[in-house]
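One chain of protein is taken out of this complex; the other chains stay put.
Entry: chain A
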Amino acid sequence: MLNVENLDVWFGHDPDRVAAVTSAAFSVAPGESFGLVGESGSGKSTILRAIAGLIDSWSGRIEVAGKPVAGSRRDRAFYKTVQMVFQDPYASLHPRHSVDAVLSETLRLQGMGDIDRRITRLLDDVGLGRGFRFRYPHQLSGGQRQRVAIARALAAEPRLLLLDEPTSALDVSVQAEILNLLADLRAEHGLTYVMVSHDLAVIGHMCERLAVMQQGRILEIMSADALRRGAGDDPYTRRLIAASAGYSRA
């Protein structure tokens, strides 16, 4: 479904060029859920943004559903295959657009017909129900907003969802609801996920495999089972797993 080879991403120009990602390579099978973990600045979100076409300063090869993409140009067919959900539902929805406006605009952009029926279906899919259709973001809680953002991503009927910290701005009880929703949607629609998170337990819960990143490099790719056992090959991975387990008094 997704194949990334020899990916370099950089920001700025020489002599101030900063390498954000260096020689990243991984592939994700159709229907699989793949995690990217690492600390701030490790390049995990940058990889997602390069795939989505939000960054043009990259080199290497990115293939989505067998087709290579170039630069930051993406055609409509790409966005029918790939959609992204962002971290902060307070920032990613237009404050003066109702849920109805957000979804119908997306559907129209994707050239979909039968918009009325589709909106109802999307709202049902993400567990919001019809009553939310004409609400504005300020009338929604954080979890409800993230459901709208997920509905917007699903509007294009994509096969690959790029999830950038989709629950880290939410309370843990709401996080549980959104993670369950994402798991259900994946099962129902046969979606493929690439999920970025700093929370190893969330990745362990949602993904079968994951890449551990540090300073722009993928240190290793491991299974969620290996993550649970704390069995990283790289000493950094083992340190990261130990530190995420919580605080133990020195």
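Keep this in mind: a residue touches a chain if its C-beta (ideal position, glycine included) is under 8 Å from a C-beta of that chain, and two chains touch if they have at least 3 such contacts; residues count from 1.
The working rule: contacts and distances are computed from a predicted model.
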Protein name as given in UniProt for the chain not displayed, "Amidohydrolase-related domain-containing protein", "cytochrome-c oxidase", "Sulfate adenylyltransferase subunit 2" or "ABC transporter ATP-binding protein":
"ABC transporter ATP-binding protein"
Among A:Asp56, A:Asp75, A:Asp124 or A:Asp171, which one is in touch with the chain left out?
A:Asp171
The listed residue (A:Leu36, A:Val202 or A:Met222) that touches the chain absent from the view is A:Val202
Residue list for chain A contacting the dropped chain reads 39-40, 142, 171-173, 175-177, 179-180, 183, 198, 200-202, 204-206, 227-228, 230, 239-241, 243-250
